[in-house]
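All protein chains but one are shown at their positions in the complex.
Moving on to subunit A:
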Amino acid sequence: MKQLWKDFMNGIITENAVLKLMIGLCPVLAVSTTVMNGIGMGFATTFVLLGSNLTIALIRNIVPKEIRIPIFIIVIATFVIITDLSMAAYFPGLHKALGIFIPLIVVNCIIMGRAEAFASRNTLIRSIADGLGMGIGFILILILLSGARELLGKGTILGVSLPFDGFEPALIMILPPGAFFAIGIMIAIFNNLFKLKSNGGHKHGSS
């Protein structure tokens, strides 16, 4: 049980995909213009991550080592298309707003990374904990980042205006430069808060 909790918290703090590993940054920066988009992207990615971790942990012992990568990709792509079609059917507004970034979840390194580094080597139940943790860590960052950007750039939260007047939104926060400002500040705060900077090693990636 303790191990599961550790696996779960690993994705939220110790190895938070966005702030610590710095992977999956592309969709994070691109869709975090409004809180609704952030939440939508977060849940879509978490669903795919959970599905792929679960499936890969289940089949990990029968997958030949030589062709594990193509098999992982097929599994991930399948879950992404399921997400894409279901969103188009049940959340058309969100699907329209997120556009191309839903199909692009296929190449989000968080998912491939967890498949290769975790799910293909650990039990089903631990892989689920890992997928949930990583996904929730991703959702939290997206909500924080998109919340800051929507508030500062548009003066709204979830589309609701602030209850007082006199706040002039800074448009730049919802433009691409604002994403970099906000994520930079968030990384600085996070690293300071959890003092992981020195012992975290150098796990860098890009996406």
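As a working rule, a residue touches a chain if its C-beta (ideal position, glycine included) is under 8 Å from a C-beta of that chain, and two chains touch if they have at least 3 such contacts; residues count from 1.
Going forward, contacts and distances are computed from a predicted model.
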{"item": "Protein name as given in UniProt for the chain not displayed, \"Cytochrome c-type protein\", \"Cation transporter\", \"Ion-translocating oxidoreductase complex subunit G\" or \"Phosphate transport system permease protein\"", "value": "\"Ion-translocating oxidoreductase complex subunit G\""}
{"item": "Missing-partner contacts on subunit A, residue numbers", "value": "33, 63-64, 66-67, 70-71, 74-75, 77-78, 81-82, 85-86, 88-90, 92, 153-154, 169, 171, 174-175"}
